[in-house]
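The block underneath contains the structure these notes are about, expressed in structure tokens.
Of the protein chains in this complex, one is absent; all others appear in place.
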Amino acid sequence: MTRSRVNLFLQKTFVYTILITMALLIIFIFYTLLVNASRTHVDIQKGFSAFFGNYFGKNLENLLANNNINVLNAMKNSFIIATATAFLSTYVSALTAYSIHLYRFKGRNFLFMFILAVMMIPSQIASVGLITILYSIGFVVNYFVLIVPAMAAPATFFFLKQYLDTILNFELVEAARVDGAGEIRIFHTIVMPLIKPALAIQFIFSFVASWNNFFFPSLIIQSPNKRTIPIVISLLKNSSPDSFDLGPVYMLMVLSIFPMIIVFIIFSKQIIKGITLGSVKG
Amino acid sequence: MKKLFVLLIALTLGLSLAACAENTEAGELKEEGKVLNIRVWNDEFIGRFRTFYPGYLETKANGQDLLDDGTVVNWIEVANDNNGYQNALDTALLNQDSAAADDKIDMFLIEADYAKKYANDTYAMDVIGELGIPEHTLSQQYQYTKDIVTDDSGILRAVSWQATPGLFAYRTDIAEEVLGVSDPEDVQALLDSWEKFDAVAEDMKAEDYVMISGFDDAYRAYSNNTSAPWVNEDGEIIVDNQIIEWIKQTKTYTDNGYNNQTGLWSDGWFKDMGPEGNAFGFFFSTWGINFTLKDASKADAEGPEEVGNGLYGKYHVIEGPASFYWGGTWLVAAKGTDNPTLVRDIMMKMTANEKIATDITLQTEDYTNHMAAMDAIANDEEYGSKFLGGQNHIALFNESASTIDMKNISPYDQGLNESIQQSFKDYFLGTITWNQAWAAFEEKISTLYPELELKTIPADPFA
Partner (left out) sequence: MKNKRKTRINYAKWGYRFVIPFVVVYVVFSLIPLLSTFFYSFFEYYFKFGGLEKVGPNFNFLDNYILLFTEGKFFKYFGNTMLIWIMGFIPQVIVSLLLALWFSSTRLNIKAQGFFKTIVYMPNLVMAAAFSLLFLKLFSNNGPVTNFLFESNIIGESFSFVDQNWSTRGLLSFMNYLMWFGNTTILLMAGIMGIDKGILESAQVDGANTIQTFFRIVLPLLRPILLFVLVTSLVGGVQLFDLPQIFTAGSGGPEMGSMTVIMYISRLLGVSKQYGLAGAASTLLFIMTAIVSLGFFFIFYRKEVIPRKSIREGEDK
């Protein structure tokens, strides 16, 4: 008994040491971001510093005052697009995953393999063709064009499908059917709550991916009031020599992380809640 | 099931409505007057325009500019990472005919490296014939800024507000210590050929200084003096002797420690410009002094701009061992523009107006494309740049600008210049051989330009 206690203590020490080391390493990276956000352009350009500069407020001010880029508007755009994309892609993928998991219909296997194959096609490649097509049909650049194509998210589908494989028993659905619940109600009231942790995870991942997505939006967004955060960062980074200032670039990198941390904290709580809920039911 | 569809349809509708709402917003602008769409890859011209264009009234919160005739200038800024600017421009130009009047591109900016691609009958209006800018108003512009954007049938397709002669900026404190002289004339006399330049590099090394900071510093001074374009008429790449000379010099400098092995725009390169650096000088162009060198030279970035703050006042500029040019931006009037009169006015005011050209130079110390205006400042004995210790750098540029010749540019310059610098970095560092470096060059260019060929690898000058 004492021996295993000593063992446990050693194990714990080991685990905590690794966790803390890892945490320090990651904190260090974010620390360097913050430090750079507090320094002047010239100082940043000349190299690295371990200490904060006193330019944090000024960088923030310069960033917000720059009406060529309108950061707050870009934040708003990014937020709307990322939220809608995360919500829709998770929901649509869950529907699809559930369908392929549960129902037996002709072409089901084909569809599953097909979506997996889709996942392996680099997204950058489809983008180029998509833009040519969008232009040829004379599209209008709006949120819609950025959100809808992202709705069919093969990786999200794949994860939810794999998760359903490990967690959903057919008996549960059958029991609900016997109780007279319709298929849509079963999906919304039984399946969705059951896979809440997986949905929360995919919501976070989709949100982050959309928030940080540069490639596709950069090819179609040109109007100043539609720009998203990554586009604004790339513009700032490519400023002309007479107005080039790295301080606001780092400042914006720091600012752009906060919304994602908040989304993560909110939804990672859902992950834990979902799991406890599930176990109560089980 | 129905509910689901209703939900989806509602969402779709909601989103399209949001889109419609934005469309009407754009519609309101139409009522206000015309919209001028200008495409740029950074904010340099935007700043110039706002400070110096007489018709400019104010910038609205959404980044659009209001002009005195009620026109709104819509700046479409797309960064040039990964060819992004040209890609976006190409797509928009392809759809120029079908675009609504207020969505058409009215004006766009181009650089020397790909000027030929756009300064032609397909995309650009004839500046004199179609836009109606009288030829005599452009007579004060440097001829080379016109030659480069004149198409095969001799029609001028674009105009520029700047001329960009190259220079060598050196530190007077190091010159005094190592060479015993520091005046521009004396230093120029010691550096007016590459042989002399190399000899001074050796002297610098002896005193623990480096002649230049990195591999690519001197590149433009060589590559802009080639005897023929990069590519001949058969699509064959011809490696000019000047390029070989650059490789030879850089390899020697690297092996002997005459440079700090930095790359352009890297941390180490900027550091070398400041008080902690030990580099004697930098090859630059007009725009490099006030926008790059001045900031980097300070000890206290936010300190006053005066002698005592780092190297402020300690840099001087000379022509150096070879005259060259570096950079340049042109304004193009897009075919199909619905605002030709305004475009014409902007072109005339921003590039061919003596008063505005003078103002730009006096305020920004940049060199503008107006010979008479530049002559006046060059001959003004009171004029001098405080950062350059009171030196009248405009006088220096005035001499070298008239010698610029861009007849050897080719549409492949950007990719080939970049590829050769990248490929030879490993060679300078000694990790690959001469032949391997050329193989790497071939590997890069065959990806960029399928129609080009490097038939013969130049002989190794060290073999």
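Each chain gets a letter, A and B, in the order it is written, and its residues are counted from 1.
Everything that follows uses one rule, which is that contacts are C-beta pairs under 8 Å (C-beta built on N, C-alpha and C of every residue); 3 or more make two chains touch, one makes a residue touch a chain.
A quick note: this is a predicted structure, and the numbers were derived from the prediction, not measured.
Novice: Using the touch definition from the top, which of A:Leu64, A:Ile80, A:Met192 or A:Val208 touches the missing chain?
Specialist: A:Val208
Novice: Write down which of A:Val42, A:Ala84 or A:Ala198 is the residue touching the left-out chain.
Specialist: Among A:Val42, A:Ala84 or A:Ala198, only A:Ala198 touches the chain that is not shown.
Novice: Check the options A:Leu64, A:Ile80, A:Met192 or A:Met260 and report the residue that touches the missing chain.
Specialist: A:Met260
Novice: Have a look at A:Leu64, A:Ile80 or A:Val148 and name the one touching the chain we're not showing.
Specialist: Within the whole complex, the residue contacting the unshown chain is A:Val148.
Novice: If I consider the whole complex, including the chain that's not displayed, which of B:Thr51, B:Gln363, B:Asn379 or B:Thr431 touches that chain?
Specialist: From the options B:Thr51, B:Gln363, B:Asn379 or B:Thr431, the contact with the absent chain belongs to B:Thr431.
Novice: If the hidden chain were put back, which residues of chain A would touch it?
Specialist: The missing chain touches chain A at positions 8, 11-12, 15-16, 19, 22-23, 26-27, 29-30, 32-33, 36, 47-48, 50, 92-93, 95-96, 98-106, 108-109, 111-113, 115-130, 132-133, 148-149, 151-152, 155, 157-159, 162-170, 174, 177, 180, 183, 187, 197-198, 201, 205, 208, 212, 214, 230, 233-234, 253, 256-257, 260-261, 264-265, 268, 271, 275, 279, 282.
Novice: Spell out, residue by residue, where the missing chain touches chain B.
Specialist: 1, 4, 8, 82-83, 86-87, 90, 114, 116-117, 120, 261-263, 266-268, 271, 411-412, 414-415, 422, 425-426, 429, 431-432, 440, 443-444, 446-451
To be clear about the criterion, only the chains that are shown with their structure count from here on.
Novice: For the complex, which residues does chain A have touching chain B?
Specialist: 40-43, 45-48, 55, 67-70, 73, 84, 88, 131, 135, 138, 140, 142-144, 147-148, 183-184, 218-219, 222-225, 231, 234-235, 237-244
Novice: State the interface residues of chain B toward chain A in the complex, per the touch definition above.
Specialist: 1, 3-4, 11, 15-16, 18-19, 22-23, 41-44, 46-47, 59-64, 74-81, 84, 87-88, 91-92, 94-95, 98, 267-268, 270-271, 274, 276, 287-288, 290-292, 295-296, 298, 301-302, 364
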